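First up is the structure itself, then whatever we jot down about it.
Only one protein chain is missing; all other protein chains are in place.
Let's look at subunit A:
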Amino acid sequence: MGIPPLNRRQVLAGLGGAAVAGSLGFATLGTGADALASGADVRVRYWNLFSGGDGANMIAMLDAFRAEHPGIAVKDSTLQWGNPFYTKLAMAAAGDRAPELGVMHLGRVAGFSPGRLLDPWDEALLAKYGVRKADYNPVLWNRGVIDGKLYALPLDIHVQLCFYRKDVLKKADLLGDDGRMIQVTSTDQWFDVLKKARKVQKKGLQTIGLWTNDQNFQWWFFVAFYTQLGGQWFNDDTPANTEVLFDADKATQVLEFFRQHVTDGYVIPGAPTGEQFINGAPFTWEGNWSVPVFSGAKLDYGATPLPPVFGKPATHAESHSFVLPHQANRGGATNEAAHQLAAYIVQHAQQWAAGGHIPAYTPTLSTAAYKKLTPQNEYASAMDHQATEPKVWFAGSTGVLAQDLGPMVVSSTMGSAKPASVAQRMKKELAKLLASKNPMDGTTAAQGGAVA
């Protein structure tokens, strides 16, 4: 890209970057040679984006696979989550230097030019190693199917949850006989619960953490409650994705619901959500990846899917999925080994569930070991009530859709714009996105044919 005149700082940074890149290059060469020299017959290169607790769990699963399959050398590389990862994956696939196996967010697959940058899975090979469509929630499986072919094999779903402090709710008499939070099925009930909790909670803390300033969380929550209302995005009859079916009235309802948390004083905008929860705030809405954090803090807490305040249960879900980045001559032993590795990890996701994610391979969910996991066993039902973004090229985790609409939701929740006018703006933006072309292949959502 055209770069404005450099200053000293940038030049130094550039030189430093070049040096680091150089040394990394050599480092990669070194490990590559090691992997080849280990005596294995086949090598599977596997790129993922898991760091922290997820990273440790993934490496443990890979080590288990390595121990059982000495003939397959797994060379795993952990890259930085988000845009750097997708950039590298796209460039590698386009330049035919792609690894055998990769990980992507399922919502991003439709925009990643399946067929050109991604290769389809061989379902017969997957079945040979024990993974079939029947083992999956059909809706989830079909999200990975584009033009009739499977491009993404889900490892998990990760969902937005309502975390609650049992010690606080007990005082407010908000726990049922099973020790879990009482069921809430309307907005009135929900605010009643908040009101009761506020009376008994520690002073100076907020009652609920809502990530009111965060465009990603606000967007995920919006998707969840808009889906609870039965809201649609685009038409799915043929020709699909030609018409915006976004319901501004339903959207307004959701936005007003969010806003009321702020106007009624249940939220301190900008207060750190997780920290306040650990310190005693009764509720927080977070992704299930906060489970290890709260469990690590030894809290007496529970977690349910976001409350079905509009009647129908639904909570936002994204999914880490295995993909096959495009290789010009994919096939043979390495490709089979990639299938084998993915199938193995999908089936041995017990450890993965410890990170809070819900394993996509449903037989895992009915094992005794999984049923013993708390609070995982309390929200595993979210598998059957997934609220997802529309299956279009501009969707997906931190993708264009979230980037454009997320700030609008925030502006309504924070009170700098009226819910009704924000809903109209969202609708307009959706129409604009629907008409725009996917930079990866120059087609619009309608032309892309990204429908199962």
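In this text, a residue touches a chain if its C-beta (ideal position, glycine included) is under 8 Å from a C-beta of that chain, and two chains touch if they have at least 3 such contacts; residues count from 1.
Just so it is clear, contacts and distances are computed from a predicted model.
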Fill in the blank from the handout: Answer for the undisplayed chain, UniProt naming, from "Tetratricopeptide repeat-containing protein", "Sugar ABC transporter permease", "Sarcosine oxidase subunit gamma" or "Transketolase", is "Sugar ABC transporter permease"
Practice task
Kindly state which of the options A:Pro114, A:Gly144, A:Gly355 or A:Gly399 is in contact with the chain not pictured.
Solution key: A:Gly399
Practice task
Out of A:Met58, A:Ile72 or A:Ala90, point to the residue that touches the absent chain in the complete complex.
Solution key: A:Ala90
Completion exercise
By the document's definition of touch, the residue of A:Gly52, A:Gly331, A:Pro363 or A:Pro439 touching the omitted chain is A:Pro439
Handout entry: Chain not shown: contacting residue from A:Thr238, A:Asn329, A:Ser366 or A:Ser416
Key = A:Ser416
Fill in the blank from the handout: Note that subunit A touches the chain not displayed via residues 1-7, 14-15, 18, 83-84, 86-87, 90-91, 93-95, 111, 113, 117, 212-216, 268-272, 275-276, 398-400, 403, 407, 410-411, 414, 416, 439-442
